[in-house]
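For this view, one protein chain was removed and the others were kept in their places.
On to chain A.
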């Protein structure tokens, strides 16, 4: 069959007039296949399809509309645009997660520029861009605005290097914009009133607008007008510069909201003026009008006495994020008591967990953040909270739990009570902390988690752990794809257990643990199957890393120092090792301080 066909699935050519149309059987099959494949969304299934044979590879490439690039350096943009021709949506992830904790020096990379340049010509019909931990500039945003006439959705998570001027360009030029979500980005304040840059007349197509991470003040009147003419708006997440009074006005205008980020949830303080009217508006009435709200977040500067305003919607809530609200258990209680449908809760209050356990039987996701980042303080008895939750909320699937201290018993109980756990991340802030009742390492607790939670795919460990903990993880953690280790472990054997046992491991991030060259070597058979390995402040040497690099030519092995000083070593060992597979060799945009072995 001709290789030159554009793959457009046309049936065979008729030879001469008079003969009837005889399509090549292969082409028919390819045509049929393409029509079927259009319905296939899962990228894992698509990857499998593309491996069947050349014809299937082509058909799949032609019909893939959603592109997912898990590591922006694993493949060059050109290779992607050569293979996939009809892409509507692109997701790209850049920096490794430990960048969130200042372990990656600035200017390390993950630039969106080469991607947007390639896509500007190749994917004119592009509609959606999702970026996580990428560096995207105002110029890149301008390219997006100018290159994709049908552009609809922009979601930026943990991105940086752009500002409100870039946002202004996007909102003014992208006439079909439905979704603009800025989540935990670092957005610079260019003193541009970007909210006013939306097209001034007519209704908008906006369905979702999130800017709670934008630290600059917002033109409220413009925002109010925008919301008033956005009848499709369902998700609105405001930043902390929106007062509770302004919030009230906004939600009166959009009672159809389902997801709301409340902004400051505090009254506007007008400097120098006293409030003449001592009565406060009834904020509750605004919420009462919003029968559809299922997700609430924000509360960035909440005055606790205003929390009752959300009572009218608490019974409908499936997701509540109070993690920025400095409220205590007593203030939380009246809200939580009504949240019977709650499935996701973010909070800093671990004292209130008994109430949560009593009221929120449907809870699937729980994230408890620390109020205080320091170690060495005696916090509330956290294992009691964890135990209570595990007894009350049997359907838990995802747990992120910061605490000062923990016991094996509580963790074991959770593993038995919540067998559906898919994500378990326990962070005992006091490093190397053993079980504070028995004095034992936390091995048995984490061992029970991997043993009993058979669906577990993501695990983060903490506290005092010996090699035994890792032997459990290697033995039972067969589905684990993401593993985070920090200040744990005893010897190289621990990492060997992991690399040899966790057959599905894709993302491994380790810091400050005593794993060295021989442990690293034991993962050679598996590194090509992984998205990345991060090891910082461990015991790997330059020679050890070089050996791995030599053995695996398609692995990009980067070494550098976390403080950006050139050289890579700190003492006898490499400060940071970050390695990942790549189809296109080492990247050309690495900064001076990064050495690629």
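Some observations on this one:
Going forward, a residue touches a chain if its C-beta (ideal position, glycine included) is under 8 Å from a C-beta of that chain, and two chains touch if they have at least 3 such contacts; residues count from 1.
We take it that contacts and distances are computed from a predicted model.
The unshown chain of the complex is recorded in UniProt as "Auxin-responsive protein", chosen from "3-methyl-2-oxobutanoate dehydrogenase (2-methylpropanoyl-transferring)", "Auxin-responsive protein", "Replication protein A3, 14kDa" or "Phosphatidylinositol 4-kinase beta". From the options A:59, A:393 or A:486, the residue with contact to the unseen chain in the full assembly is A:486.
Of A:77, A:94 or A:434, it is A:434 that touches the chain left out of the display. Touching the missing chain, out of A:82, A:189 or A:328, is residue A:189.
Only one of A:265, A:424 or A:573 touches the chain withheld from this view, namely A:573.
Along chain A, the points of touch with the absent chain fall at residues 98, 100-103, 106-107, 138, 158, 163, 165, 184, 186, 188-191, 213, 215, 240, 323-324, 326, 369-376, 378, 402, 427, 429, 431-432, 434-441, 443, 464, 466, 468, 486-490, 511-514, 537, 539, 562, 570-573, 575.
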